[in-house]
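A single protein chain has been omitted; all remaining protein chains appear in their positions.
Labels run A, B and C following the written order; every chain starts at residue 1.
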Amino acid sequence: MQHLFDRLKAAAAPEWLAYTHHAFTNAMGDGSLPEAAFRHYLVQDYLFLIEFARAYALAIYKAPSLADMREASAGVAAILDVEMDLHVKLCAGWGLSPANLERATAAPEMLAYTRYVLDTGMRGDLLGLKVALAPCVIGYAEIAARLAAVPGALAEGNPYRVWIAEYAGDAYQQVAASARAQLDRLGARYATPAREAELVTIFREATRLEADFWEMGWRIKA
Amino acid sequence: MQHLFDRLKAAAAPEWLAYTHHAFTNAMGDGSLPEAAFRHYLVQDYLFLIEFARAYALAIYKAPSLADMREASAGVAAILDVEMDLHVKLCAGWGLSPANLERATAAPEMLAYTRYVLDTGMRGDLLGLKVALAPCVIGYAEIAARLAAVPGALAEGNPYRVWIAEYAGDAYQQVAASARAQLDRLGARYATPAREAELVTIFREATRLEADFWEMGWRIKA
Amino acid sequence: MQHLFDRLKAAAAPEWLAYTHHAFTNAMGDGSLPEAAFRHYLVQDYLFLIEFARAYALAIYKAPSLADMREASAGVAAILDVEMDLHVKLCAGWGLSPANLERATAAPEMLAYTRYVLDTGMRGDLLGLKVALAPCVIGYAEIAARLAAVPGALAEGNPYRVWIAEYAGDAYQQVAASARAQLDRLGARYATPAREAELVTIFREATRLEADFWEMGWRIKA
Partner (left out) sequence: MQHLFDRLKAAAAPEWLAYTHHAFTNAMGDGSLPEAAFRHYLVQDYLFLIEFARAYALAIYKAPSLADMREASAGVAAILDVEMDLHVKLCAGWGLSPANLERATAAPEMLAYTRYVLDTGMRGDLLGLKVALAPCVIGYAEIAARLAAVPGALAEGNPYRVWIAEYAGDAYQQVAASARAQLDRLGARYATPAREAELVTIFREATRLEADFWEMGWRIKA
């Protein structure tokens, strides 16, 4: 019996391919991505992280068990206390000040994906929320692992090697593996076949919105 | 295969019996309920209806299909546009003015059941919300049908015959039958065995809180 | 003292102009809008209406008074019981079957605005929700009134005259006037100056997302 995440990917194969192999990601792999595109992405990713923390907070509120509450709480703390600081430092290396980040105008693609996740999460149970988050949480690990295997992707000359190494690294790969395992646990408890069809719709829409997030950066490339 | 509602009742049999055969209900059946007890109940039931409308509004927000949205929307409209007016008129017959109703202090038992329903509904999906509402929506039909069969319960001399006739009448029995059918439909789509165990907990707690609602009136009897 | 809605418009003047004078709207006014663009808009507007009903349901849940609950409940019923049927008929006239509507893929622009409204509404109070809805509810009345004054806009030869007449008509103008009045009432009760600054941000973002909704149709024009 396949993992739930793999079943979701299979059911949304074209969307998943378009997202995980988006030109933006390939251009990070070979270092050809225009810096302006990456900078735009970085700024919106900062705003994204804030909403991401809200989504994990919702996961605490929704969690059916203490273990799930603690897992989500650790996620919120990791985002607010660690990842956001790392992100600010990463941005500084790209010439973006905290003020640049805080005063940034929210892009529609950032608003679209984050609010889709939050409304999906509020509307249903923890499983629906985690499925909406999966393209981001698990997808980034898959994308980075693919890019890390590109010859030269992690070489000194690639300005995007830090991003790739971060998400291809053991720590983040473990985060993604935990998220896959949690989907299996929640799916085993809560997913009837009829429900799984609804989860596929959520996964497909969320994946398309995540692909739009790359496209948002890609459009800046000129 | 039993109906979901019947499985829930069976799993919470002692709580269900304590609720549906509460002394308050029996005393409505034989007309012995002190009027002060009923008046207290009526006032809190007015406040209850407002929260009940909020719960049905939440059901619209949560509904996975247009048909479920329309059913819940009809429920909200029925409460706000019809039942509340009927309730105000019923209260007037018992000497309670609209001002008495609007200025009433919320009883803890009213707060407990309504907020339990609302939080349960917000936390999970439509099925969880409907299970939390079932002791009220379906239970009233069952209680009134039982009382209507008590000799003299519907006779002129019983001041509680209006209440009994209202909920034992065809119109309300049909509301309850629809609610039972919806539970079956939602259960068939969304209830795995593990989920059903969680629904039993919701049903049991909601039933206890509804029994407390009777007890709230009963304590006033002196 | 200005109306709250006018203060919000003034604070988001460039966004409001870009939204209310979008090329898509102008092309409805002079009848030059490609039919494919309008058809795409109609299909997404059908999906939009469903989420709109969810937002009004949330307004019932959030409402601080019975009057606000009843107003929102009437809104839900109008959408689910009247507007959706009208929309289906309008679509039929454009060659779009109910099946076309139900099987449509949600466009990111539709997801973005509706989920932004829903999350904003869930996060805060009724005032925030109503401000997020205002670009749609009040903006459509303003756009249609402007277009109706364009010579020939309501003439037989303009295929978009039905849309313009609908939203420029007395009935809808009254809906918008009520929404403006409600914003004033809610603002008077709940908006401190600090809060109003936050409402401006909501209004600005919601207006941009509504402009994107036009842009979504406009891109199809080729």
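In this section, contacts are C-beta pairs under 8 Å (C-beta built on N, C-alpha and C of every residue); 3 or more make two chains touch, one makes a residue touch a chain.
Computed from a predicted model, the values in this text were never measured in an experiment.
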Of A:His40, A:Arg54, A:His87 or A:Arg204, the residue in touch with the unshown chain: A:Arg54
Of A:Met69, A:Ala104, A:Ala145 or A:Ala165, the residue in touch with the unshown chain: A:Met69
Of the residues C:Trp94, C:Tyr172 or C:Tyr190, which one touches the chain left out of the display? C:Tyr190
Of the residues listed, B:His3, B:Arg115 or B:Arg219, which one is in contact with the missing chain? B:Arg115
In terms of residues, what is the contact footprint of the unshown chain on chain B? 106, 108-109, 111-112, 115-116, 118-119, 122, 205, 208-209, 212
In the full complex, which bits of chain A touch the chain not displayed? Write them out. 50, 53-54, 57-58, 60-61, 66, 69-70, 72-73, 76-77, 80-81, 84
Tell me which stretches of chain C touch the chain missing from the display. 61-62, 64, 122-125, 128, 188-192, 194-195, 198
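In the analysis below, only the chains that are shown with their structure count from here on.
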Copy pair chain A, chain B: interface residue numbering same or different (half cut): same
Quick one: superpose chain B on chain C by CA and send over the rotation angle as a multiple of 5°. 180
Chain with the smallest distance from its CA centroid to the overall CA centroid? C
Which integer distance in Å separates the CA centroid of chain A from that of chain B? 43
Which residue numbers or ranges of chain C touch two or more of the other chains? none
